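For reference, the structure discussed in these notes is given below.
Note that one protein chain of the assembly has been removed; the remaining protein chains are unaltered in position.
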Amino acid sequence: MISIDANTILALLPPAGVALLALLVVVVDIAWPGRDRLLVVVGVGGLAILIAVVVIVGPLPGIGLLAGAQEVFGGAYVADSLTVLLDLTLMAIALLTILFGPDYLRPRGLPTAEFAAMLLFAITGGMLIAGARDLLLLFLALELLVLPGYLLAGYAKRDGLSTEGAIKYFLLGSFSSAIFLFGLVLTFGYTGTTNIREVAASVSTLVGTNGLTSLPPALLMGLALLTTGAAFKIAAVPFHYWTPDAYQGSPTPVTGYLSVGPKVAAFALILRLFVDALGSVKADWTPFIVILAAVTMTLGNLVALSQDNIKRMLAYSSIAHTGYILVGLAAFGAAPVGSAAEQNGLQAVLFYSVAYSFMNLGAFAVVAALQRRPGVTSQIATFAGLGRRAPLLAALMLLFLLSLTGIPPLAGFWAKWYVIQAALQVGGWLTLLAVLTVLNAAAAAFYYLRIAVYMYMRDPAEGAPPVTLGGQTRLGLALAAIGTIAIGLIPPVTIAVIAMAQSAAQALL
Amino acid sequence: MNFDEPRVVLLLALPLAGFGLTALVGRRLHQRAWVISVSMIVVTWVVAMVTVYQTLFAHAYGDGGLHFTLYTWVPAGNFHIDFNLAVDSLTAVLLIVVTTIGMLVHVYSIGYMAHDNGRWRFFAYLNLFMFSMLLLVLADNFMLLFAAWELVGLSSYLLIGFWYNRKSAALAAKKAFIVNRVGDFGFALGIAAVWTTVGTLNFTTTDAGPGVFQLLPAALQSGQIAPWMMTGIALLLFMGAMGKSAQFPLHVWLPDAMEGPTPVSALIHAATMVNAGVYFVARANPIFVQAPQAMVFVAAIGIFTAILAASIAFTQKDIKRVLAYSTLSQLGYMFAGLGVGAYTAAIFHLITHGFFKGLLFLGSGSVIHAVHEEQDMNKMGALWRKIPITHATMLIASIAIAGIPPLAGFFSKDEILGESFKNGFVWVWAIGIVVAVMTGFYMFRLMGKTFYGESHVDPHVLPNVHESPRTMTVPLLLLAIPTVLAGLYLGGGIFFGQETVLHQWLGPIFEHASETLGLHDAPFELAGIDGILLIIGAAAGAIGVAFSLWLFGLLDLGGERRNRIEAITNRLRPLYTASVNKWWFDELNDLIFVRIGGAVARALWWFDVRVVDGTVNGIAALTQSTGRGIRQIQTGHVQNYALGIAAGLLVMAVTYVFVIAR
Amino acid sequence: MSHSLDAYLILSALLFGVGTFGFLARRNAIAMLMSIELMLNAVNLAAVAFGAFTPELQAHAALIALLVMAVAAAEATVGLAIVIAIYRNRRTPLVDEYSSMRE
Amino acid sequence: MVPAGVLLADLGLPPFVPFLNWAWDDLLFLLLAGIMLAAAVFVVVGRDIVRSGVAMMLAFAALAGIYALAGAVIVAAAQVLIYIGAISILVLFAIMLTQSKSGPLSLVFHRQAWAGLLAAIGVAVLLIISVVNTTWPLAVTDRLVSVTNEVALLLFQDSLYIFLLQVVALLLTAAVVGGVFIAKREDSADPGEPAPATLERVRNPVDAAAETPQ
Partner (left out) sequence: MTQLVSGLPILTLITFTPLVGAILIAFLPKERLNWIRWAALGTALVAWVFSLLLLTAFDPGQSGFQFGEVADWVPTFGIQYKLGVDGISLALVVLTTTLTWISILASFAPIKERVKEYMIAFLILEVGMTGVFLAMDMFLFYIFWELVLIPMYLIIGIWGGANRIYATIKFVLYTLVGSLLMLVAILAMAYTYQANTGTWVGAFDYQKLVEFGFDPTLQFFAFAGFFLAFAIKVPMFPFHTWLPDAHVEAPTAGSVILAGVLLKLGGYGLIRFAVPLFPQAAHDWAPLIIVLSLIGIVYGAIVALVQPDLKKLVAYSSVSHMGFVTLGIFIFTEQGLHGALLQMIAHGILTGGLFLMVGVIYERTHDRTIAKMGGLAGVLPVYAAVFGFFVLGSLGLPGLAGFVGEFVTIVGAFDFYPWVAAVAALAMMLGAAYLLFMYQRVIFGDLSDFLKGIGHHLTDMTRTEVVTLAPLIVLAIGFGVFPGLLLQLWQGPVNDFLAHVVPGALALK
């Protein structure tokens, strides 16, 4: 029979809490229609409480109530420090998005309720991915993550671009889900289980010392299918095609969310899949990850150079960041088993994901704030003279852009620092990858700074209207900025995030 | 209490203070801008004379002279350079020339610059020059000397370009500095070579430590350095001297330097600064005597410059340019003397030349002043009656430079020529005699065209021609005294079979050099070889003078004179053309440095913009265009995207299933 | 033949291929959606086949298939909603005409 | 439950298909597979999308048969209920709503159809090669009988599947809540960006300055 004990409740508390919050939002909207502010209070308040609870309850080293990792449902779901770190990140993403989203949606006549509900549903999916140790759960959680995402992309349903982005995202997403699913079933059929630990055990007994060579073709095919599906979700080249179109079309807050939420969750999936399940054959998938990382960051940056649409540019930039994160994974893959470098690679992935979430979301929050007045396009030219029109907003944008560029001592710098050092620690080809990473970072500086050029070095357009910020947006921006700065500059915060990444990486190994 | 060292420091401090004060407040003194500066120099002169007395007459510092250190200038580890000064007899002799002519020029300038609004600047610069020049002669190590060397170059630059709104002046100033820098290039390397070899730059061994002049020959003797290295060092150092003293091929700046005010030409470009090279080579004689090839080179350059410059002086029409080429020629003599080992003679000529050439320049200034800033001798003539004092003093100086006894030039020039002959440099002597003829000729050509013959002065100006004010004529007269007597005093000993005064003074300095060169100090034989050489020398000058007077003579000959000149000119047409065009050195320089150099510079700039920067921008552009190319794959069609995904899947699957698994 | 696992899996692979072709080749959004449904069915077929030939997996396989159906239903709901929304904007169901955003 | 083969045997048929020497269930499998593949191919190549939809229902039905043959009776039932009963109907409604009609091939197929065909064949061939060349360690040589009640037990007793059921419930809730919002027609004029204007802007990007509302 089912036995639910306190630990199960505690372990499931974060995703369940967010799911309930999503339902609560729906209910509140039905009970008191049109009360936007109330919804925001409910959403943000609920998330804040949950974050606090997770911080207190989560298995944080030293302060957590749970001792170590907590497995539930026969090991299908685990609440370990990786889960906690990703839960916190995802909830923070949701919180920030709900803060700065409504100010953009309201003037466009778009309701907050569905937006918040979809967002929370999606985040629930992401959080479930973070703790999933079962392929089936992984798949369902993934669907729970992306389906609301498709809807959010088409949220501005009267906007042709929004729906266009949504349908592209949806079609390709479903396509990749089907591919992923086939891979899942092949794995299931061969190993006879969907439990990741069992799959891992099965695979590792199969491979022995020969690596993939000794794997049956069906499992290899399954691996290829799974990799394709996962690579699609993180938008790695050449599976990235949906990204620019979906990002450009979506309402700006949604774009912000899409650029971080699904990405962090998809990396969680990759960690669970490639590290947990397929860690024993990492020698075989590592070359692909190395190539994916190199191609992804290079293509993302090169194409971003010539974009004139800020959202599209940031879309390509997010592709490039995927490439950087993959460097961490590649470092894990290329490092000798059991070495410090192995763990370091994973830490890099996690740290990068956290840092990236804050800075990229912050940048989108600025874009959204700028576009609060309907009719303001996403052309980079709208940033002209922002330094004079809205000095604070411009300064924040500069901050986020510098962080994205990787200028110390902001969060983005530490993130890059982490992946580069992870790659260097491994050495060999990874050194070249590290060099490629920094060259890419330099090239990326061009288009990030281009925004700064518009903001500070060009005059505002004639009669450009003043930029007004909503209170919630202010709060959201402030939080993102604090995150971006604190992770980089405030030693206790930096150390805490590093420690969390460390313990999360240990949990994976 | 010992005043020796403070006194020497005072020699530097006074002109420097004069410079500083005049620069700061001179402008407010208006007409009296000269007050500070001239008084400082007068005091300096007095101090200098005391020092000279102590050194030469009271013999207070012994043979080695006075050496002391003010402070450590460059304590760069092993490269330890003190700010140290020295006064010995060579310095003292130079002090006489520098301070005396300097003082007289200062006084002269009061009148000469009376109508120029920039006079405060002028006096400030003059004081700066005096400071630099005194530092140059007082410096006791190579680097300090080099610093002073550059500073006199700076003063020269400032004073040549004094009338800055004249383009020619500005260009001449620039040219002077840059050509000097060419010489200094070698000089600096030479100094670096010296330090690298012996680890110090102090001239002589003193209580403070060993000096180059002792260490370097020792190094050669001990085989630590090869003879060619010694020659190399000497030649590099000599390059500096060539620049400063305007020896071929670095002579081109000096004639142009005449763009400066005439007192400047007199002081800097005739009497003092241009002699710095001579002084330096004499000072560095222990190095040169160890490098015989370098000595020959010095002699050759010197005598070649002498004849080259004299040939150009034949045809110049600008009075100051004639004097400038004459200066070049006389400097050539000095270097010839240095090259043949006649150090004392070279310094002797330096002294006498300083006086009579200073006088000539100041005189020419007076003439120019009289004819309203006209420098073209073709627009002068028959002025001797109008400006008698100027004429008289200049005539004395001309006789002196022509080498007619018993004026100063005769003694010094003939000592150089005689020593050349006796030391085995007959070719130097032979060319020297030719130059002596030429000197007499061009000097009296100058006198003739300016003071004698028919008047070509602008009729409007003619009535106003008058003698210069007393501040100008008095210095002329004062300079005429040493022009007449210096030779006799310093070198007259030859007639009495004694060691001359100058030899007594400088003996200790050059003694060692003579020994090294193996020159026996034979007594002067008035009735023997020396007398013959003396007569030949004097005769050469006289021939030149006579021929010149026949051509440009005293009397008003009208058309007859022109016919004579034309006849000779036509007969020597190629030489004449070459002389008029100064052997095309300016054109050559223009070609090499302005045209070719400019083309090279422009080519390099093109290279910089197109190739170096082009590569940088090219990489950026390539990156951009690659990005633009790649973005084409984002077609907007979902089907294309899906195909991309499928392709990715296929590649991966094929690799896994067929490559890795096999 | 119906007693061989390979037969089911080959059938599943063929169905997956047909679905893939439909997705890559069709222009109509709904046709593409249907192609995806075919692909999901291919997955289900494979799952059921594994179940049919593996005693321990039989029930699990059936449940996988059921869950996938539920997911497919959710996907269809979302997809069709989006199709309807974009059709309202563009008046065409042809997906390759939705290429306002490219490059 | 009894296996399908036994059922067929009860009908008094000969043990093998006459002339072909095939088991009856093999014949049934081949028939159903043939129908399903043919229908599926028609779905993707048919010009008339309505007929494609109907063909899809046929394919689903044939597949349900195969499920039943493979002993997954409950899956077969669900296939009929969910796919044929719900999804296909949904699709057909959508076809009606979007007024999709049949048209020339150029309207049906994308330019890259040939490449799609190659890719699809590649995927299928790869899948076939890999599954055929794999020895499935857990598979038994013959197929098993149906296990419907085990499925039920697993679904409602195994905590994992209960949990997964909740997740699916969430998924469907989210899909419905969002889908309704997206598909819902709103008559009120949009105060935000009107769609055509947006498109214009994207197609002919002009200086944003000119566009920024005063």
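To keep things simple, chains are lettered A, B, C and D as they appear, and every chain counts its residues starting from 1.
Keep in mind that, in the parts below, a contact is a pair of C-beta atoms (placed from the backbone, for glycine too) under 8 Å apart; a residue touches a chain by one contact, two chains touch by 3 or more.
Everything numeric here is computed off the predicted structure, so don't read it as measured data.
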Touched by the hidden chain, restricted to displayed chains: A, B
Touch criterion as defined above, residue of A:L38, A:A201, A:L424 or A:I482 at the omitted chain: A:L424
Option touching the unshown chain, where A:A116, A:A411, A:A441 or A:A461 are the choices: A:A441
Touching residue (missing chain; options B:A173, B:M447, B:L476 or B:L490): B:A173
For chain A, residues in touch with the removed chain: 387-388, 391, 402, 405-409, 413, 417, 420-421, 424-425, 431, 434-435, 438-439, 441-443, 445-446, 449-450, 452-453, 456-457, 491, 494-495, 498-499, 502
For chain B, the residues touching the chain missing from this view: 71-79, 143, 146-148, 150-151, 154, 157, 161, 164-167, 169-171, 173-174, 177-178, 181-182, 184-185, 188-189, 191-193, 195-196, 597-598, 600-602, 604-605, 608, 612-613, 615-616, 620
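One rule holds in what follows: only the chains that are shown with their structure count from here on.
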Whole-Å separation of chain centres (CA-atom averages), chain A against chain D: 30
For chain A, residues that touch 2 or more chains besides their own: 136, 140, 143, 147, 151, 154, 157-161, 166-168, 171, 175, 179, 182, 186, 189, 192, 217, 220-221, 244-245
Residues of chain B whose C-beta touches two or more other chains: 631, 634, 636-640, 642-643, 646-647, 649, 653, 657
Interface residues, chain B side, partner chain A - complex: 620, 623-624, 626-628, 630-631, 634, 636, 638, 640-642, 644-645, 647-649, 652-653, 655-657, 660-662
Chain A to chain C touching residues, read off their complex: 136, 139-140, 143, 147, 150-151, 154, 157-161, 163-168, 170-171, 174-175, 177-179, 181-182, 185-186, 188-189, 192, 194, 244-245, 248-249, 312
Chain A partner contacts - residues on chain C that touch it in the complex: 16, 19, 23, 29, 32-33, 36, 39-40, 42-43, 46-47, 49-50, 54, 56-57, 60-61, 64, 67-68, 71, 74-75, 78-79, 81-83, 85-86, 88-90, 95, 98, 100-102
